[in-house]
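Take a look at this one; I'll ask things after.
One protein chain is absent from this view; the other protein chains keep their places.
And now, chain A:
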Amino acid sequence: MELSVLQQYGPMLLRGFGITVFCWLAGTVLSMALGLMIALAQRYGPRWLNWLLRAYIEVIRGTPFLVQLFVLYYGGPLVGLRLDALPAGLLGLTVYGSPYFAEIFRSGFGAVPHGQIEAARAVGIPEPSIVRRILLPLALVSALPALVNFSIILTKETVILSIITVPELMYQTQRMSTETFRYLEANFVLALFFWGLVETISRLGRRLEARVTRHIERG
């Protein structure tokens, strides 16, 4: 390996990594929010909406992210949706991740004992407050490991944004490779960055888990 090329390409790779982290963070937050809304709409909405969302979940889960992104970025303009690469990438990540998060939240809701919801109803607490104060906090606790897990999967899905020219780490790595023919070094650096990112998320996740469960499991 010849790591000296990194002196020249290092700053570019770092910028790329910054964009990768940004895309991951924004994509995760947005798709988690959309997933939560989907799960709530499925639980409390009318039957036709539930059916529609079910179809959305199946279609998005059933097609590759790469294809979705192509359709959005290159097919979007045909129906008047003209987006720059970065917004298109974020929208793509949001759409792609939301059904998985929706399913994680749905199982989280299912893990909340019905008796605790009934107790709240018996006291006369309005349904929106029950969701906010009881259902959501308890669902989040049980869903947290799965949420962190899918967030980690999403870190690596960001590399696909390179095909619509989002200048994230993969894109920069490929540029360095084609300009220097240092494929091995470039991909080595790429792997290192991702490993560092995932390790960080996973540690934060475990810490968060310990924090939110400290009262719930007998200590």
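Everything that follows uses one rule, which is that a contact is a pair of C-beta atoms (placed from the backbone, for glycine too) under 8 Å apart; a residue touches a chain by one contact, two chains touch by 3 or more; residues count from 1.
In this section, contacts and distances are computed from a predicted model.
Missing chain, UniProt protein name, picked from "Transport permease protein", "ATP-binding protein", "Heme exporter protein D" or "Glycosyl transferase": "ATP-binding protein". Checked against the full complex, the candidates A:V29, A:A119 or A:L184 give a single residue touching the omitted chain, namely A:A119.
When the omitted chain is restored, the residue from A:I104, A:L138 or A:M176 that touches it is A:L138.
Listed here are the chain A residues that touch the chain not shown: 113, 115-116, 118-127, 129, 133-134, 137-138, 141, 215-219.
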